[in-house]
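Only one protein chain is missing from this complex, and each of the others stays in its spot.
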Amino acid sequence: MDQGFPLFPQQASSMAPRVDNLYFYLLAVSFFFATLIALSVIYFAIRYRRRSESETPPGVEGSLKLEVAWTVIPLLITLTFFFWGTKLFFAMNRPPTDALEISIVGKQWMWKIQHADGQREINELHVPVGRAVRLTMTSEDVIHDFFVPAFRMKKDVVPGRYATAWFEATRPGRYHVFCAQYCGTKHSAMTGWVEVMDPLAFQNWLAGGTGSESLASAGAKLFALHACNTCHRPDSLARGPNLEGLFGKTVKLQDGRTLVADENYIRESIVAPNAKLVAGFQPIMPTFQGLISEEGLLQLVAYIKSLSKAGPSPAGIPPPVKESAPEREAPK
Amino acid sequence: MADARAPAAAPSDASVTHAGPRDLQHHFDTMEQQRDASSLGMWVFLVTEILFFGGLFLAYTVYRSEYARAFAEASRHLDITLGTFNTVVLIVSSLTMALAVFSAATGRRRALLVLLIATMVLGGVFLGVKAVEYGHKFHDHLVPGPHFRFPGPYARQAEIFYSLYFAMTGLHAAHMIVGIGILTVLVLQARKGRYGPAYYTPVEVSGLYWHFVDIVWIFLFPLLYLIGRHIH
Amino acid sequence: MAQHVVPPKIYFAVFTALIVLTATTTAISFLDLGPWNTVVALGIAFLKATLVALFFMHVKYSPPLTRIVIAGGLFWLAILLALTLSDFLTRGWLAVS
Partner (left out) sequence: MSSALVAPPESKHPVEPRVNYLNATYGVKSWLLTRDHKRIALLYLASITFFFFLGGLFALLIRLELLTPAGDLVQSQTYNKLFTMHGVIMVFFFLIPSIPAVLGNFLIPMMIGAKDLAFPRLNLLSWYIYMVGATFTLWAVVHGGVDTGWTFYTPYSTASSNTHVIATAVGIFITGFSSILTGLNFIVTIHTMRAPGLTWFRLPLFVWSHYATSLIFVLATPVIAVTLLMVAVERLFHLGIFDPRLGGDPILFQHLFWFYSHPAVYIMVLPAMGVVSELVTTFSRKNIFGYKFVAFASIGIAVLGFLVWGHHMFVSGQSVYAGMIFSLLSFLVAIPSAVKVFNWTATMYKGSISYRTPMLYAFGFIGLFTIGGLTGLFLATLGVDVHVHDTYFIVAHFHYIMVGGAIMGYLGGIHYWWPKISGKLYPEAWARFAALVIFLGFNLTFFPQFILGYLGMPRRYHAYPPEFQVLNVMSTAGASILGAGYLMPMVYLVWSMRYGKAAPANPWGSTGLEWDTPSPPPTENFAVTPVVTDEPYHYSPGEVEIVG
């Protein structure tokens, strides 16, 4: 990867060629207009150069037709940029549903990465090629930004909420990870690598991992440790909303608003329980701000999500992660 | 456009620099042009004040839309009687200020003096009531920071409400203090008979500023004091 | 613009209107009108502000430029509020932000 100096980034994700095509289209249009203007200025400057000081050229008022033309035409061209760009932007913000779940916690000047099966990595992200990967990211202190140039993927990681990004690697290899939002002294040292591996190699790497328990089961332990089940329980003694099947369900709040329970809602309800009080419940839940680390919150969220995916499985045993055969997909 | 100027043919008084009425500055052609410039200048300044307070109003709007219940809860701890009283005080001060401009325009020098002082006193009363309110907040541990105590579940959001409360009313009070400073200068000049029907632009322009500060309070009062009253 | 001297009786009339409106807005705030509370409170505040501006600040007798300047100021405040709220209010729309 260090051959001489590259002039163009590698295309290592399904999104990369699509972004580059739009980039080349923009380059072409810009090059056309830039040369048009440059040539006409140079031509006029030479053709009408001042030959004598007493020369008085004819006054030219202007022309409405020309003005309308060079207002409407650029507007139409820029609208094409707008629509193509928006189409791409929505594709970037809608991760496929079957994506591999990975959570990342940005902390002043390192990336702490957790796989669904429990593997933990610092500044290293191992992913299988050809499989969509969905990143759920948050920060413990200031705003960071997870940027992988080879995937054309970038997302600010804002403390206090989850940011989501996704990619589908299409070429095995090691690609840079940069922090792209200034975050303090060692901002430029907060870098890392994405290791894209063949599915088989990825399985071996997974198996060879530290073998610690999965995210969801770690969450179940935390759920018990903090005695959440004293209020959140399926039976009649429950004083808090029932969490089974909560993820993805629409929740009706005390002040009449309704919202879809996503990761952000679950995390906020743990950290600031009364910000979005569920209708019909008393605001008695204490805040766990500062009591549970960001990793712990991710584990709890994973546990609560696991409660709704495969129905009421006994706590502690995570449903097997659906392993779709990673056939070689032609990059979209 | 407000550029109704002396007809082009008569630039006579323009060339004569200092002979015009004593208060005409050298670079203006006529008194009317100078007066137009001064009031337009104040109005443009008031637009910057709208945007200046606007930043705080934006923060208030965003957080109120997100933490509606907590804001209502927090605002119930504000003293509505003092708030309403202060609103009335400011409206009366606007009246006295407007009458002061009227007295200056019609040459009633004594009335101008009395009314300017009345406006200052009313401003002082407003600030006094504000000081009392702030005292209550200190006493009730409602000042954001390490000592902030708020009963019930909405402590964090209430602290944001009170940060905005102190920011907005504090900035308003600062503008009130500047207003009283300006009025002091006016009183000193009015005592020397500086203002009369021929020249009272400073009184008028200061009146615009004072009325603007009153308008800001007219919006602050319902937004901060009244939103939590109806929720039991 | 400043040549126009406003008779005091107009000032007193506007003054009474403002006092009445203040009393009304405080009284209404105790009734539970749901979302209408905010609308009414802001509506009254806007009315009071307009009264102060038109009569106390002589906008009624000022050249049109003054009104344009005020309208500009309010419009820019509206830009700040509207476009920022366009972000905050549409955050939850897409399933995942």
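When the chains are written out, they are named A, B and C in that same order, and each has its own residue count from 1.
Convention: contacts are C-beta pairs under 8 Å (C-beta built on N, C-alpha and C of every residue); 3 or more make two chains touch, one makes a residue touch a chain.
The structure displayed is predicted, hence computed values, not measured ones.
Note that the absent chain touches A, B, C when the full complex is taken as a whole. Only one of B:Asp29, B:Asp79 or B:Glu133 touches the chain withheld from this view, namely B:Asp29. With the whole complex as reference, residues 1-2, 5-9, 18-19, 22-23, 26, 30, 33-34, 37-38, 40-41, 44-45, 48-51, 53, 55-63, 65-67, 70-71, 74-75, 78-79, 81-82, 84-90, 92-93, 108, 141-143, 145, 147, 149-150, 152-156, 158-161, 163, 176, 178-189, 191, 272, 275, 289 of chain A touch the missing chain. Remark: the residues of chain C touching the chain excluded from display are 65, 72-73, 76, 79-80, 83-84, 86-88, 90-91, 93-94, 97. Seen across the whole complex, the unshown chain contacts chain B at 1-3, 5-8, 11, 14-15, 17, 25-29, 33, 36-37, 40-41, 44-45, 47-49, 51-56, 58-59, 62-63, 66-67, 144-146, 156-157, 159-160, 163-164, 167, 171.
The definition used in the following text is that only the chains that are shown with their structure count from here on.
Chain-to-chain contact here is organised exhaustively, every possible pair of chains being in touch. The largest tally of C-beta contacts between two chains is found for B-C. Once the centre of each chain is set as its mean CA position, chain B and chain C turn out to be 15 Å apart. Annotation for chain B: residues 66 touch two or more other chains. Residue positions of chain C touching 2 or more other chains: there are none. Listed in rising order, the residues of chain A touching chain B in the complex are 254-255, 272-275, 277, 283-284, 287.
Within the complex formed with chain B, the chain C residues making contact are 1-2, 5-6, 8, 11-12, 15, 18-19, 22, 25-26, 29-33, 37-38, 41-42, 44-45, 48-49, 52-53, 55-58, 62-66, 69-70, 72-74, 76-77, 80-81, 84-85, 88-89. Residues of chain C that touch chain A in their complex: 92, 94-97.
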